[in-house]
Structure formats: C-alpha cells, structure tokens
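Take this structure, written in structure tokens, and hold onto it; I'll ask about it next.
A protein chain is absent from this complex, but the other protein chains hold their places.
Here is chain A:
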Amino acid sequence: MEEWVGVKWHHYITNKSTIRYREAAVSLNDLGKRLAVFFRALGGDPGLSLAETSDYIHDGHRTFLQKMAGSGVKQALPHFHNEFFFLPHQIDCFPSKKANEALYYWLTALASLNHTPHKHHWIKHNQYLSQQILNNWPGLRSRYKTLSRLQLQHRPKISSLPKKLQPVERALQKVIADPWCDNDVEVGHDVQPLPVMLWLYPSPINTVAERRDQDHQGDQEQEQKLAAKNLGDKKYKAEQMDDRDQGDGLIAFRLESLFTWSEFLNLDRSEEDTDDEDLQSVADDLDKITVSSGKTASKVKLDLDLPSAEYDDVVLTEGILLPEWHYKKEQLIEKQCALQTMALNITEPAQWREETRKQAKMLKRQFESLKPQRKWLDRQEQGDEADLNSFLDFSVQRSMGKGTTDPNLYRQLHQTNRDLSTLLLADLSLSTDAFVSGDRKVIDVIRESLYIFGECLSAAGERFSITGFASKLRSHVRYYELKGFDDRYDDTVRNRIYAIKPNFYTRMGAAIRYATGQLTAQKTGQKLLLILTDGKPNDLDQYEGRYGMEDTKHAVNAARKEGLVPFCISIDIEPHDYLAYIFGGQSFLHIKHIEELPKKLPMLFYQLTH
C-alpha cells in the first residue's frame, strides 16, 4: 500500500507540478526592490533581506520507491531562513503576468507578519496568516479572490487522489477558497499535498553544523561575516546551516535523506565526481551545502602574513607613534601604536566599468552646479558698486552727528569659498574581500564609491582628502593617502583609488587619530571626517569586541573635541547597535544595500553639508 501511494503520488507530482506558463513568467529580479519596500511597509522585519530560491526539496517523507526514483518534488517555495525571506526566483504557475505578479505581492504580504509556518500546523498557520492579511489589508481581498480561484483550478480533483490524500486535499481547497472556514485537518507525517502556491513553507530542516569552538568565537566573527556575505552571492544554494531548530529526530531523517540523495547522484556519475567543478554540480543538485565557518577561517589566516617585500606597498614613514585607549585601565596609553603612511603599488591604470563611469558622469554633473558661486559682499572698503544700504546707514549716522571715519560703502564680487574640509577614511581590511554578488566584492564597491566620491567633490570644487587604512597588530597600522588635501584630483589619484586592495585588520582608533591630525591642520571653519567601514573595529590581539569599540569611541570623541564632525557610513550586513554606541545616534548611516553605496556616498555628503 505504501508503495502504491508513492507511485501514484509521484505520477501526480510530475504531471501537475510541471504546469508552467512560460510566457506569463514574472521574475523576482524585476520586482525585487518593490517587493522589499512593500515587505517593510507592511511591517516586515527590516533586518531581513529578500532572496531568491530556485529549489526547495519538498519531499515530506518520501517512500522507498520515490527515493529509488531519485525524486522528491523540487519546487521553488517561499520560506524564511536565517536572515532571509526566500521567494521563488520566478513565478509562472498562473496564466497571466498580472496574476503571477499579484502572487509575488501576496506572498510578500504573508511574510510581512514575520511568521514561519509551523511544520505541524502548516495548514492552520497559513490559514491564520491569510486571515490576518485580508483583515489588515482590505485592498488585497479582491486580488486574493482571483488568486485563490486560479489556485483551485490548478489543484487535483479530489476523487482522483489516493484515499489517503483526500481529506488533506479537501481541507486545503476549502481553506484556500475561504480562509475563514472551519478546518481541523492538518498535513500528516506521511502525506504531503502538492505545493500550495499561495502559502508560505516552514524553514527547511537544517543539517547539523559543526559546533563552533567557543574559545575561538571572537576570532571567528570575521569569518562568520565572510560566510554570511558569501550568502549574498549564492544565497539559495549556500543557505547557512545552523543547528538551532532541531526537533523530533527529523534531523537524523534529513541527514539520511541527503545522504541517499547524494549517493544516488554518485552512482549516476561516479566517474565525473572527482574535481571541484563536479563537486559543485553535486552541491547544486543537493540544493544545500553547509557553509562551514571553519574552512573560511583557515583560509583567512593563511592570507595574513605580511606580503613579501617585492609585492608589498611602499612604506613612506617608519612608524608615527599614536596612543590607544585602554578601557579597563581607563587610560590613554601613549605610543601604543605605530602607524605607517603608505603608497600603493600601482600596477595598472584605472579601468572603470562602463556602468560606473556613466554613474560618475551623471552625479558629477549634478555636483558641478554646486560649485561656489561668485557672490556680492557688502560693506567693503572698495569695490565695483556702491553699497546702498551702508550708504543709507552712513548718511543717517552722519545726520545724527555720529559719522564713522572708515565707512565701508562698496560692494565687491567675490569668489566665495566653502569653509569646509572633508576627509574620507575607508576601511580596507580583509573583510572587504567578501563577495557581494557574482564576482563582485565589497572592495570593488568601495573602490567605485571612492572614485565617484572624488569625481563629485572635485566637480563641486570641494577641499577634500581620500584615505584608507588597515592594520596588523599595533605595530603595523597602515594609512594610505590616496588624495591629500592639496593634491589635484587627477589620473594619478584615480589610479591609486583603482589600486586599493583588501589587507589585514581594522585598528580603527589609530587611523581615526591620525586622520584627525590631518583634518585639524586644515584652516577651514568646518571639518568633516567621514569614516567608511564594513564592520566592527578588530585586530589580531586584544583589539576586538569591547576593547576595539571603546578605543574607537574614544578617538571619535577626541575628534569631536577638536571641532571635527565625525560621521560613519557603515556597510556592515546589519545596522548593529555598536554603530550608535561608537559614533552616536545621529552620526552614522547604515547602508543596507551595499550596491547603493557609490550613489549614496556623494548624496550623503551633499545632505550633510548643504
């Protein structure tokens, strides 16, 4: 009997789930940003990102036969996992584009309640979510009607199903038609109905990840971050596994099931299964690979020796000694760090992407109009025109017998310069080596951002400097001046910006202290210190966690005391609270979508200063 159900069911799945309306397909790529805004506006957790999933093993408890056939339904199904809400990369289950698009919005609306449906109350939970959304968002009711009608047309006829599946299917259809109906039926352990396109799915069951060695937790923060950032690249394939939601022995089942699955694959292509490429294809078929933090860790460590002299950048100064704040001792320890100013090894001329150049050109044009205008200055000793107002005052005063000896009665056209210097300090530590999407890395985005920032500010006639830093222990804080305040912004500078690469760690306090000195030496009234970073201060020694944060905070406050305005732009994965702690609530901006940095950086500068 078991087996018969399996066969019959399999038959269904392969027939029914393959109904696709290719010409009406809508892809997540085209809608992503709108859905994300929609999600947050409806109350979706702003800490989550939308991501795409191509496959989700929808297998329930597969029968022996199904396992033999190597099938489970592979369907793109919406679900939460870690800090992502996964949506199908494409929806084409309904015959019109309009309906498929509406389905994307409907699923996003369900997700905005921030619930992962319970795996044992899947029908009821989705019923509840649907009720909530239809209650809260009456405008969606007519759309739901359309969608549910379409969904019902695509359900199997109940009488044609094996007896065992009938009650569940009947209940499902009733709930889809009317989410307010009474329903007590739930999916069982041994019956998984055909996927319901209108509903959310539980998080995939997780494999057990290697337990992290508690002793090395701190060291591993960076690698965890790397791992998480890599998720941006292959989100659906590399969903990071964690061992939090274990339950009722299901994990064991799952492991076994994964195991059989790969075993089958191995049987099929045993001879190809040797090199990396095929391992990758196996992984893709498996849908999930565990991103092991440990592996990344060892790789990071390997890269961390100082490069051999011939590849290294040029050391310009041997150690400028700077203090560091020891928060436990509550003491600024003098001469604790040695900072070297460095010149980059430039090997090739800058070659920007077409897209980047276009963006630079467009923004530059906007910034050109901000160039300081010539202005009339009143009350000048001499000038091109008479100043009527001062003349009036002067004549009144004279008639009252109070004439001044040096009446300033002229107006003069002056080039008014902005009374502002800006220093941009960019974090060039190794964490910027993480991938953003495709083969683009964080450092690539930073590079392009610095370039566009430079183009814009030079177009606006601003006085500015662009610098970067990285560190390896307190003896090696490397400070790169890509453009000094007095340097012209030209190809030399552009080539330097192009040449930046990820290096070492983030001893932020020392870098801020040095930059503060550079800015303080400027003679303008206002001094803006922009700090661009992708994470917390950290280095190999005690400079991490609280220690690094406190030192950086101390350096920021010292800068403020010098009359600087420090402001942090963070491209960390999440807008963590440490930002407000170090920089103050009003003095940082977290940029969630790192790809927006190139555009946002000059805009932010504009907002801060105009």
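As a convention for this text, a residue touches a chain if its C-beta (ideal position, glycine included) is under 8 Å from a C-beta of that chain, and two chains touch if they have at least 3 such contacts; residues count from 1.
Simple rule for what comes next: contacts and distances are computed from a predicted model.
Trainee: Assuming one chain is omitted from the figure, identify its UniProt name from "NAD(P)H-nitrite reductase large subunit", "Amino acid/amide ABC transporter membrane protein 2 (HAAT family)", "Denitrification regulatory protein NirQ" or "Electron transfer flavoprotein subunit beta".
Mentor: For the chain not displayed, UniProt's protein name is "Denitrification regulatory protein NirQ".
Trainee: Which residue, A:159, A:351 or A:586, contacts the hidden chain when the whole complex is considered?
Mentor: A:586
Trainee: For a quick check of understanding: of A:331, A:389, A:475 or A:492, which residue touches the chain that isn't displayed?
Mentor: Spelled out, the listed residue whose C-beta touches the missing chain is A:389.
Trainee: Which candidate, A:34, A:118, A:353 or A:576, sits in contact with the chain we can't see?
Mentor: A:34
Trainee: Specify the residue from the set A:185, A:370, A:540 or A:565 that touches the hidden chain.
Mentor: A:565
Trainee: Contacts of chain A with the missing chain: which residues?
Mentor: That gives, for chain A, the contact residues 33-38, 40-43, 46, 105, 109, 137-142, 389, 392-393, 395-397, 400, 402, 420, 526, 528, 565, 567, 586-587, 589, 592, 607-609.
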